[in-house]
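All protein chains of the complex are present and in place, except for one that has been dropped.
Take a look at chain A:
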Amino acid sequence: MSKSTGVASRPVSVSDVSTPRAELFARVLDPASRANPYPLYAALRSEPVSRQSDGTWVVSGFDEIAALLHDPRISSDMTNAGQSAGGQSLIMQDPPNHDRLRAAVMGRFTPEVVESLRQEVHNLIDGLLDAVGSGTSLDLVEEIAYPLPVSVICALLGIPPQDEARFHGWADTLARTLDLDPTMSREEQAAIDHAFTELHHYLENLVADRAEHRGDDLVSGLLTGGDRGEPLRGQELLITVRLLLIAGHETTVNLITNGMLTLLRHPDILERFRREPELVVPMVEELVRYEPSVQFRYRAALADIEIAGTTIPRGSVVVLLLAAGSRDPGHFTDPDSFVPDRIPNEHFGFGGGIHYCIGAPLARMEAQIVLPELVRRLINPRLTMDPPPYRPTAALRGPRHLWIEVDGIRP
């Protein structure tokens, strides 16, 4: 592969348009690309580590992403690339602080805790589908996919049901903070600050209450500590709980929504899924590969990093384009096809290395329960609009609405 400096400005053909390679990531960020960014990723991958005209380095090859996810010279703390602090939660921190906080969460985010939410997920999807009633059309996002994950996290944290509505509001607003979004308006920023303050006050009271009356919820667990993790207190506890709410919300919304969208676009696979319910296990993994909720993550280079015949200079902003790596033809056969029983399927949908998604077991369980229930209960579902309208954010990608027509809802 040619890596001479002149390459960056040579136009590359992306379906019906030509874009200079160094401008491709700007097009990824453009909301107009949201419905189908994958041709842009394919064009980027022709130079798997690509310097963009704004100085950002975009990494889009499977091997290169895998290498950098495990490279200690790559930081998740964006102040190392001259950006303002994006919050002090563990997802934006490096070892040793990251590892300490992560151990505290993992010590309490156990298989038993995840398993204890299974019945709750069943109850939630039952209730949400019942609430659709006898209608013949629904917005899967508003009516099902959006409310469900927040309720699950509330159950995880032990939020009393009467406070849940407020959590839904905060989660909506704060979802945007996972994206480093330069286009964010002053009003949006103000709304986020306001939600942060309110959530903060709420959690302060919750934590004070749990300190007095420990339960078997995660907040009590984090306060107590476990075998592997020390107890969390004060600010650190608040910031960690807030991260769980943000990281586990819209990602799961998008997995459920992208799941139905993908099935409705592949009627043959939908039919097969009806006959073979066990297909859901590899299929959820394939969904996370094929239409990942998290398309990319930002990192900072702590040193000059030689990779793929080029050098990422120290202090650079690095984009790990996970969704491009998960469709790298060098690693996957037929990467642009949705193959529900793809085995093996080593994808980056939940990241990799020390920041690998903490909530992956919970997200898998939710999707493995919800998708079969949707397919079982929705009678003759059809997409009303394809492609559906998308949320503007590029890193956290998913439909804003998914309107579906049905002949009815089975009991």
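Everything that follows uses one rule, which is that a contact is a pair of C-beta atoms (placed from the backbone, for glycine too) under 8 Å apart; a residue touches a chain by one contact, two chains touch by 3 or more; residues count from 1.
Keep in mind that, in the parts below, contacts and distances are computed from a predicted model.
Chemist: For the chain that's not shown, choose its UniProt protein name out of "Transcriptional regulator", "Nitrite reductase (NAD(P)H) small subunit", "Ferredoxin" or "Ectoine/hydroxyectoine ABC transporter permease subunit EhuC".
Modeler: "Ferredoxin"
Chemist: Which listed residue (A:201, A:214 or A:228) would be found touching the missing chain in the intact complex?
Modeler: A:228
Chemist: Considering the complete complex, identify which of A:248, A:292, A:352 or A:372 is in touch with the unshown chain.
Modeler: A:352
Chemist: Specify the residue from the set A:26, A:339, A:360 or A:383 that touches the hidden chain.
Modeler: Residue touching the absent chain, from the options given: A:360.
Chemist: Just the residue numbers, please: which parts of chain A touch the chain that's not shown?
Modeler: Interface residues of chain A facing the absent chain: 70, 99, 102-103, 106, 111, 114, 228, 278, 281-282, 284-285, 343-346, 350, 352-354, 356, 360-361, 364, 368.
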